[in-house]
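My questions all concern the structure below.
The other protein chains are all here in position, but one chain of the complex has been omitted.
Should a chain be cited, it is by its letter among A and B, assigned in written order, with residues numbered from 1 in that chain.
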Amino acid sequence: MKKTTLSLLTALAAASALALTACGGGDETPSGSPSPGNTGGSSEAPAAEPVTITMSGWSLETTPEFQVLADAFHAANPDVTVEIKEYDANDYGTLMLADMSAGAAPDIITIKEAKALGQWVDGGQLLDVTDVVSGLASNVSGAGSYTIDGVNYAAPYRQDSWVLYYNIDLFAQAGIDPPDGTWTWDDYAATAKELTSKLGGPKGAYEHSWQSTLQGFAQAQTPGADLAGGQDYSYLKPYYERVLDLQDSGAQEAYGNISTNKLTYQGQFGKQEAAMMAMGSWYVATLLAQQASGEADSFAWGIAPIPQYDSSTTGTDKVPVTFGDPTGLAINAGIDESKLEAAKAFLAFAASDAAGVALAEIGIVSSVASDAVTAAYFGQAGIPADDLSKFAMSTHDTRPENPQSPNISAIQTALGEAHSAIMSESSGIDEAIAQATETIQAEIG
Amino acid sequence: MTTQPIASAQLSAQPGAVPTGRGQGRRRRSSLRWHNTLRGWSFIAPNFIGFAVLTLVPIVVLFYVALTKWGALGDPEWIGLDNFVKLFTRDPRFNTALWNTLYYTALHMPLTLAASLGLAVLLNQRIRGAAFFRTTAFFPYITSIVAIAMVWNLLFSPDYGPINQILRFFGVDNPPGWTVSSTWAMPAVIVVGTWREMGYYMLLFLAGLQTVPRELYEAARVDGAGAWSRFWHVTVPCLRPTTFFVTVMLTIGSMKVFDLVFVMTEGGPGRSTLVISQLIWQQAFVEGDFGYASAIAVVLFAICLILTIFQFWVNRRVER
Partner (left out) sequence: MSRAGRKRRSIGSRIGLVALYGGLAAAAVFLLLPFFWMISSSLKPDNQVFTVPVRWFPEVFKWSNYVDIWTKSGMADWLKNTMILSVVVTALQVFTGSFAAYGFSRIRFPGRDVLFLGYIATIAVPWQAYMIPQYKMMAAAGLVDTLWSIILLQAFGAFGVFLMKQFYETIPEELSESGRLDGLSEYGIYRRIMLPLSVPAIASLSLLMFVTTWNDFLGPRLYLRTPAHFTIQVGLKVFQADPQGSSMYGLMFTGSVLSVVPIALIFMAGQRYFIEGIATTGMKG
């Protein structure tokens, strides 16, 4: 009954809005109506007829991965065309939610942030694609981030993870040995301080202001850390103590300056303001492009595994633990029956070896781990080709930053507040963590 | 001396209040009333229809959503007053945001009112270059908010910012950390908010100043009134309708403040500058709880309504 009230009001308003628009208007196809190709005829043969499916993407000019996937799929399946609908990169979640609420979302919905998945699944927007995901090869990672109660809602095509970038030239200038894959965070901190004092200009390290640059590691690496549990966040403390020490000793830019001056990590590392930086693997492609265009200085750099919690996971004979969320593709629950087959085929394709190679060639880290993909990735012009860089990019245990849990957004918001309070040193570590825990428990309880 | 020329004009008849002769009776009056209603609505209708369809309907929906659990997708689930109960009993963040918003409003509103009125009076004079300075005063309002945040954060920078350097020069040993201090972040935001909006409200006061009859100033001068006395006894009373408008808009605008705070501090450090509008945004679009976000919006609406009614009441009293 309540639903009727709401829809009645909406219909009423829509009717009057229609009257107002009679004088002119756009070429907008009304939401939800099937596209021209599928209205006529009751032909049931799915594969024979040409099908067009739509897919969401963002910043198409600087993010070519969607078009690459669409083109590669079309080349392999000439009957199916994938059309990309562009969204704004920074407001993707909001705009997608609005389109979903109006029934105007595309057939294939790209999952930009794993955090949003739960809300969309609750709202009945995404199709169960367990059959597609269970059919994926065993070398595809990241599907776990899209699993709720044992059901898969998206297939990952991209899996970034966090690594350590370092400036070889600055290390040489300071006369300090570059990372060798055996570092714990304490080694990292000691080197950062040494670098800073020897370089006398550039800082030893740069840590961007996001909460994930610290909490992501603490949560992925600390044994027993339980983000979704809402009980105990004291595992963050050693990580904060180390970073505050670095900040106070001037070995990394102060959080206050980063946040108030809106510093960009691309500028800090690319213009050689810092010798080391923990950042996601996506930055490889950006740095290559910026060095080529002159936007970044030209210097030699390398990639090392991210420093570890303790020595039990360090060294190139072990698997370093890091974190990262995948990017995946989901299917709109309201998709036209005739397009379903094609959409599922596209999901499976995006997580295949062939797609992985196509993505790797443009610098995207595919969710597929295979020799062919790695070879394609390191075929990019200008990419560091040393063994440690290859090891860092291909060998890691990547834990999800946002494990699926009904309260994950609320938890992350509260911990984000703690992050800014601690890093700006406007409250103590214990105090801020206690406040966050209290807030989270009020939310969960 | 005439201090209330407008109020007295207003007390004179309006069409609906035209005194009717004794013998004309009730029928005449009710038909007049009917006529006035029709005429009044004919004036209001063009705006009201658009307003009702596009704003009123969604707001009515919002009031309904506040009583439900709704994630913007699917059907709302009726939960009665649960959202409000949670709001007032177990959401520490709401209390902080409400307090911060009231704090912002309590300082930002009077400061901006005074600054914009002062600017308007100053720049309404016939001084050379006034046109340039008026445009300049309006610039903060049209400059990109990112640029504003950037430059002000620089000015407020705890270690090497000019503001703290001046404070140190005047013997303040331990100047505040401004936007990275939980105590001083809000005052910093208030200063920038005032700086940014005073040009906007100045414009309204400038328009209002044009309605002050020149003769009143001349009469006051003849009576030997000084500049301050003329301001207080002529300008202020004549500007009352404008002042009322600015006060109401400023109060509501302050209660709804969002973008400036967000760009300058993102609500931090911690939650020391978290305001109600940001909380609504977080609850709706980050946490996907539109029912709860709507409930917060309803509370904000109620507070603003009370403040507005109070301002109307004060305005009426001053009018008399």
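Simple rule for what comes next: contacts are C-beta pairs under 8 Å (C-beta built on N, C-alpha and C of every residue); 3 or more make two chains touch, one makes a residue touch a chain.
What you see is a predicted model; the values in this text were computed from it and never measured.
K.L.:
With respect to the chain omitted from the figure, which of A:Ala89, A:Ala137 or A:Val319 is a touching residue?
P.N.:
Spelled out, the listed residue whose C-beta touches the missing chain is A:Ala89.
K.L.:
Touching the left-out chain: which of B:Thr68, B:Thr112, B:Thr194 or B:Thr242?
P.N.:
Missing-chain contact among the listed residues: B:Thr242.
K.L.:
Which chain A residues touch the hidden chain?
P.N.:
Here the touching residues of chain A are 10-11, 13-14, 17-18, 20-21, 24-26, 28, 30-31, 58-59, 61-63, 85-92, 94-95, 97-98, 101-104, 112, 160, 210, 253, 257-258, 261-264, 266-267, 270-271, 280, 282-283, 286, 289-290, 294-296.
K.L.:
Which parts of chain B face the unshown chain closely enough to count as touching?
P.N.:
With respect to the unshown chain, the touching residues of chain B are 5-6, 9-10, 12-17, 33, 36-37, 39-51, 53-59, 61-62, 65, 72, 124, 127, 129, 131-144, 147-148, 150-152, 154, 160, 195, 199-200, 203-204, 206-208, 210-215, 238, 241-242, 244-245, 248-249, 252, 255-256, 258, 276-277, 280-281, 284-285, 290, 293-294, 296-297, 300-301, 303-305, 308-309, 312.
Rule of thumb we're sticking to: only the chains that are shown with their structure count from here on.
K.L.:
Which positions of chain B touch chain A when the two form their complex?
P.N.:
49-50, 53-54, 57-58, 60-61, 64, 68, 71-76, 78, 90-93, 146, 149-150, 153-154, 156-158, 177, 179-183, 266-272, 274, 282, 285-288
K.L.:
Inside the complex, what are the residues of chain A that reach chain B?
P.N.:
Where chain A meets chain B, its residues are 2-3, 5-6, 9-10, 12-13, 16-17, 20, 93-94, 97, 100-101, 116, 118-120, 122-125, 255-257, 259-262, 409-410, 413, 417-418, 420-421, 423-427, 432, 435, 438-439, 442, 445.
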